[in-house]
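Here is the structure we will look at, set down as structure tokens.
What you see is the complex with one protein chain gone and the rest in place.
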Amino acid sequence: MRIVCPFCGERELGEYTYLGDAKPQRPAADAGEDAVYDYVYLRDNIAGVMSEHWYHGGGCRAWLKVTRNTLTHEISAVEPTAGAGAAKVGV
Amino acid sequence: MAEFSWDVRSPLDRALVVGPYGSTGDAGVSLTEIRNFDLIQVMARRGKAAETAKAAKARFGVAAPETPKAVGTTDATLIWSGPDQFLVLSKGGKHTIEALAPVFAGSASLSDQSHARALISISGAKARMALAKLSSIDLHPDVFPVGAAAATSMDHTSVTLWRGRDRAEAVFSLLVFATFAESLWNTTLDAAAEYGVAIAHAADLG
Amino acid sequence: MVGSAQTHRLTSGGLIDRSTPLSFRFDGKTFTGFQGDTLASALVANGVKLVGRSFKYHRPRGILTAGSEEPNALVELRSGARREPNTKATTAELYEGLEAASQNRWPSLSFDVMAINQLFAPIFVAGFYYKTFMWPAKFWEAIYEPAIRRAAGLGRAASVPDPDHYDKAWAHCDVVIAGSGPAGLTAALAAGRSGARVILCEEDFVLGGRLLADGGMIDGLPAAEWIARTRGELAAMPDVRIMTRTTLFGVYDGGTYGAIERVNDHLPVPPEHQVRQRLWRIVAKRCLVAAGSIERPIVFAGNDTPGVMMASAMRSYISRYAATPAGRIALFTNNEDGWRTVETAIAAGLQVAAVIDARPDVSPAHRSLASKGGFPVLNGSVSAVDGGKNGVRKIAVSLTGGARAEVEADGLAVSGGWNPAVGLTSYHRGRPKWRDDIAAFVPDGAPPGMVAAGAANGAFGLGACLREGFEAGAAAAQDAGRSGNIGSMPVADDEAFSLTPLWHVAGKGKAFVDQQHDVTASDVELAQREGFQSVEHLKRYTTLGMATDQGKTSNVAGLAIMAAVTGKSIPETGTTIYRPPYVPVAIGAFAGHHRDENFHATRLTPSHHWAAEQGAVFVDTGLWKRAQWYPRAGETDWLQSVTREVKAVRGGVGFCDVSTLGKIDVHGPDAGAFLDRVYINSFSSLAVGKARYGLMLREDGIVYDDGTTSRLAEDHYFLTTTTAKAGPVMQHLEFCRQVLLPELDVQLTSVSDQWAQFSIAGPKTRDLLKEIVDPAEDLSNEGFPFMGAREVKLSGGIKARLFRISFSGEMAFEISVPARYGEALVRNLMIAGKPFGVTPYGTEALGVMRIEKGHVAGPELNGTTTAADLGLGKMMSTKKDFIGRVMAGREALTAPNRQVVVGIKPTDKARRLRSGAHIIPKGEVPGPDNDQGYVTSVCFSPVLDQWIGLSLVERGRERIGEIVRAHDPLRGEEYDVELCNSVFYDPEGGRQRG
């Protein structure tokens, strides 16, 4: 698998580590146990196109949002997460 | 009070043996360690990319790279190392963290990496062949021309690789983490041995 | 013994170098061949017919093919540490001194007692072992299985480490081409002329594919000349790389292809500094599969007799190698192409006994060839072969219409048609599709970026191969953005192709579908009868297609027979899933450089070489080598050394390299707020110049890591992690920064390698430090109190960071200097500390002192413990949100009966403790219900002069003083221990604060 890092260009799978589904959002501090349980444990586990968190730890250390098909491994989009490249926020 | 000497010792001090290595005949690969340098990581603060760029321009006379490139100035090389960040590589004492701190005050955070890396220059007719055993990135001159840089990995270890000015042939520079340096050095020698290697070290950046 | 002297070599012709004779040995006999031979062709040239024995029945087998699809001619190549089992003689290049031995036979190939299995063949049918060997149950491991295991398997692997080297490399291109036959070569030409970067992989040692044996005229040139011209043109293109002896074996995601280059397998031993084989990962925008097609056998009784050979292979041996597999041949074909073997044989001066053609109509040209050659053309099928280990003698033919005929010959060429090589195009689970016109599967559903061309795509004519290859090469280059002038396309005529499908000829005797695994047509029928009708069940039940040839010659015939017995069509029956690699690949090649000591990288601390000079014993901690202890003359075991080191620290001063801790610079205006979210305790409230112990949780509320973090400036913290978690914590913090908390202005950098860090501990620490720290620095308790952290100047002007933190419980500092000063610092500490008896200590002494102090470490931070389990629950702030806060509150994580950290000591002071012992209430019989915990860390405490430990025990802290049993059946030990306070040494902490 090759992932096109938006900062570095196309790189080999070995430079990246995988976290998982990017859809679950960390609940607010007061959301309660059920909401956090859902965030930490439950997964849609999509068979198809999924948005995922990958870390380019063997490269520029950016966390990326990768849109990938879990049936074919085809990658259709890669974008930086909110805090990757934050120095350009507001520019 | 006792007299103390504060010798600096490169992480390759023991492993590097000057001279030929591997196959005899004309060396296909030259490996030269450069030992005396300052290396400062500059990380723009949130929303401060423009200010950081301005400060860099003022200090170095060139724009700091915003994409994977290495930009040479008269006394420093600015090497992209990730989004919002670059490394300032210079001859020891030129652009120290103390010297750069006021330049980037308020716009960027600085981290001294001068002792965190070993710097190796790789050249020779077979340099690309040897590097192909270590690096998964495409070093074809059309894809990785003079001035190209990459934050990448070799042997599962993070490195910074760039192509500086050619000296008759392509010259690649490699920054590797100090504690991995000896290991990666040995791996590099293994990769290059079949082409014949000329090993050297130099005090300063050429 | 000396074998025959190339009795079966033609006097001229072939692509062998007759000026370079090579001597080799097979089963102890010496033979000669020529440069350019394979082992198989050299054996053919020497008249050797019997080469191996089959898997199950140990039937004698010869050479069936001339390529990597060979099922029968497998040998042990080389000897000793370099012995390679199951090597295909058909692809092994001959070299001077080559040694090969037949396999799976005893005592000899010619006389193999295991051939007795053939007598049991009526019982040893497919899957027979599932129905028997069940009683008595114990006999399986004791008797049946060992016998089966000994009988199974083919060659013997070496029993000592492989002495050769391997490596791995990356290559990048626009177009990678698998195969250099007519389609592959024209593809390379078109793509290369377009300006594309091309890699042309050819598994053979010369380019040309079938052209090497079948010749033909291309652009008016004989094939050999055209190949040479083409090769020259390609070689002159700087961005075209020709890789012979290289098989493209797999396709992976994102246009990554695996290829194996047999760099030096054609030599007795790789030259110095060179590898045996190299694994290539080729990244290509496009891939052209021009891997050709494989001629398929017809299943008939005795089709495994030595001397029965694929028709195309026979042509290869005669034309390419000038070696004659037989003197008098017959041909059994169901298609036009098979006749070329007859033409070749006649041209080489061999006798043709007969052609058995299953098709009703044979072309007039061939009829006239037969009448000129004086041999009959029999319309019908081969029903049996009479022969044995010495080869074919007679061939029984069932003529169309029912009559029978007999043909005397010593070789039988067989052609059942051709199967395109659909492996590569099917590895992403695309299923090949059936084409009735050629009665074969062709590629379909290939992975993105891959297309097949030429025979691999079902185009069997030479002209069509050239055309498809050229067009596909041009298209691939264009897709990759290359649009140079592709020049003119090489042309040739197309041969006629006519085929009548024929898979299996019914008859008496064993008719083999999978020759290597001894799967017969009746086994396929049996599988069907027993319900194993799915092709995957068929494969698994009969082992059809699972041999070292990966079913290249057997799969399609097997499923065709299954289709026939189930009354389904072949496409309805379908194929099994194709799995890489396309040819078997040495495990050593996949490992490359990373074996033995090079398995993983090694990290060295700044004081490593100094420690090695001192004779330190090193321990592996992750990738690190750390000094474990420093033995001194006269010390006979590790405990003596460690105890001395501990005593030296507790009584004076010692130092330890702790550079392996992860170190992270946390910069930015929001650094404090950021750390508050990451740690369970507060860091924004930490004063500049101070350090604090921090604990971080995973989001599920379990403890993740701990360490000391110091505030060096308003907007700069220096965070440390444990050695083990340095990488993961950095990743976690970046996730928090970039994904969870992007609104915070924080920058993170690893500075793990920038600083050499040492713990200096013991009551004389300050005395020692005063020697090397600039006198202007105030190190007094007031000037540098416990948990202070700041930069200091060392004498000589070097800047260092000092942290007044203690893991040992003694008065201690950690000192950091830029890493290249690390060794100098150690040497200076030794000089400065001499008057105080300074002692370097290793990780064992470090561990002893932390246990004495009850500090938790790896064994307690095991990924299942909470902060409260560790006795650190009070650190959890209630005033802020932090990672793991909510989940840490779940009922089972806060239950009162959890196992928590508590100290233990044996009631018998002389008793040694061991980690991993379990804790059972005294007086009870150990069982799952009273297994209350276990010992996590132990040491011999020099201070207490006894063994002590930490443990995780149910409600442990409430039970201090209770005597429990340490139960250690693994090591045959059981003894009383007392649960006690986990802080064994200086519980008030006066020493570290003093």
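Brief remarks follow.
Letters A, B and C mark the chains as written, and numbering starts fresh at 1 in each.
Definition applied: a residue touches a chain if its C-beta (ideal position, glycine included) is under 8 Å from a C-beta of that chain, and two chains touch if they have at least 3 such contacts.
Simple rule for what comes next: contacts and distances are computed from a predicted model.
Per its UniProt entry, the chain excluded from the display bears the name "Sarcosine oxidase subunit beta", taken from "Heterodisulfide reductase subunit A", "NADH-quinone oxidoreductase subunit K", "Sarcosine oxidase subunit beta" or "Proton-conducting membrane transporter".
Among the displayed chains, contact with the absent chain in the complete complex occurs for A, C.
Within the complete assembly, C:His967 is the residue of C:Arg340, C:Lys725, C:His967 or C:Arg991 that touches the hidden chain. Of C:Phe375, C:Phe532, C:Phe655 or C:Tyr717, it is C:Phe532 that touches the chain left out of the display. Across C:Ser194, C:Thr230, C:Thr543 or C:Thr839, the single residue that touches the chain missing here is C:Thr543. Contact between chain C and the unshown chain involves residues 55, 81-86, 122-123, 125, 128-135, 137, 140-141, 145, 148-150, 152-162, 164, 166, 168, 250, 252-253, 256, 258, 279, 281, 427-429, 522, 526, 529-532, 534, 536-537, 540-541, 543, 546-548, 550, 577, 579-581, 584-588, 590-592, 594-600, 602, 619-620, 698-702, 858-859, 862-864, 887, 890-894, 914-918, 926-928, 931, 934-936, 967-971. Listed for chain A, the residues touching the missing chain in the whole complex are 1, 12-14, 17-21, 37, 40-47, 50, 52, 68, 70-73.
The rule is simple: only the chains that are shown with their structure count from here on.
Taken as a graph of touching chains, this assembly is fully connected, with contact between every pair of chains. No other two chains have as many C-beta pairs in contact as B-C. Chain B has its Cα centroid 30 Å from the Cα centroid of chain A.
Between chain B and chain C the centroid-to-centroid distance comes to 32 Å (mean Cα coordinates, whole Å). Annotation for chain C: residues 281, 283, 745 touch two or more other chains.
Multi-chain contact residues of chain A (touching two or more other chains) are listed as 12, 57, 61-62, 84, 86.
On the chain A side of its complex with chain B, the touching residues are 7-9, 11-12, 14-15, 57-62, 80, 84-91.
Against chain C, the residues of chain A that register as touching in their complex are 1-3, 10, 12-13, 17, 19, 26, 29, 31-33, 36-37, 39-40, 53, 55, 57, 61-63, 72-75, 81-84, 86.
Against chain B, in their complex, chain C makes its touches with residues 167-172, 197, 239, 272-275, 281, 283, 593, 598, 600-606, 609, 624, 659, 665, 667-669, 715-716, 744-747, 749-755, 771-772, 794-798, 818-824, 828, 831-832.
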